[in-house]
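Everything on this sheet refers to the single structure shown next.
Only a single protein chain was left out; the remaining protein chains are all shown in position.
Our next item is chain A:
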Amino acid sequence: MDLPHHGYRASKQRGRGTPTGGESMLFDDTSASGMNTQGYYTPGYSMAGPQNDTQAGVSNLFADPMANAAVMYGSSLANQGKDMVNKEISRFMSVNKLKYFFAVDTKYVMKKLMILMFPYTHQDWEVRYHRDTPLTPRQDVNAPDLYIPTMAFITYILLAGMALGIQKRFSPEVLGLCASTALVWVIIEVLVMLLSLYLLTVHSDLSTFDLIAYSGYKYVGMIFTVLCGLLFGSDGYFVALAWSSCALMFFIVRSLKMKILTSLTSDSMSTSSSAKPQMRMYITMATALFQPVIIYWLTSHLVR
């Protein structure tokens, strides 16, 4: 499948590429095959050695043959570890599908943030396809991505820490608690969405990552709300809460309507479709109505 690879190759340095790219720059890839027979008796010792050496000097020609051997052993160990991690991770989720969600660029991020905050003027909500595969976010502004939710989540945590620090209520445990609470609410929401979509046999093409993306977009609204609450006090908080709730509800309803309500039902349309559109509308409306509730729940204690 060439399209996600194209997105990955051309994308910026974000995402999963950085650790493995850093490894191959740190360690010269001279993974000699003979070094693997040594076993793992002193892995810690030999890992500490080559890291100190290669960080001190860039050239890999050491006068000491022992250090050279240690560098080669360490690099082969790093490659082994990298392969093992890749194999384990690719058993749970396909990394290519994940790379599709991070193929963004600045123009897309700007436009998407504008749409999230002011969706009323956006005309065309259809996700465009290119020969049966959905387009990457950098080519289609309606495509969901995971970059904005991830960044918004981290910014929300930092902002929560700052808000608590302004009110002199800060401690490191509270920050971790805030982060894990927000994460757990995202997980709960995604699980409830998946369960309801499964129970009502809605055969949409919403994958788990799409749902994570759509439920992560509320963090942008939360950041805006908390900022207004900090800058303008309690009144500003409620105004910003109302604004971002309405914008987010509109956005979610328009986006999910395309995917859930017009998904392919099975052949017998007449008998089973009587209850279907209503239930699908219920799901969409429930998701939309859940957003302001959770925004209020997660941000009210930061602004009082």
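Operating definition for what follows: a contact is a pair of C-beta atoms (placed from the backbone, for glycine too) under 8 Å apart; a residue touches a chain by one contact, two chains touch by 3 or more; residues count from 1.
In this text, contacts and distances are computed from a predicted model.
Asks: Which choice in "T-complex protein 1 subunit epsilon", "Autophagy-related protein 9", "Immediate early response 3-interacting protein 1" or "Probable arginine--tRNA ligase, cytoplasmic" gives the name that UniProt lists for the one chain left out?
Replies: Matching "T-complex protein 1 subunit epsilon", "Autophagy-related protein 9", "Immediate early response 3-interacting protein 1" or "Probable arginine--tRNA ligase, cytoplasmic" to the record, the invisible chain is "Immediate early response 3-interacting protein 1".
Asks: In the complete assembly, which of A:I89, A:M114 or A:L183 touches the absent chain?
Replies: Hidden-chain contact among the options goes to A:L183.
Asks: Pick from A:A67, A:M151, A:V174 or A:M285: which residue touches the chain that isn't shown?
Replies: A:V174
Asks: Would you write out the residues of chain A that touch the absent chain, in ascending order?
Replies: On the chain A side, contact with the omitted chain comes from 164, 167, 169, 174, 177-178, 180-181, 183-185, 187-188, 198-201, 265-268, 271-272, 297, 301, 304.
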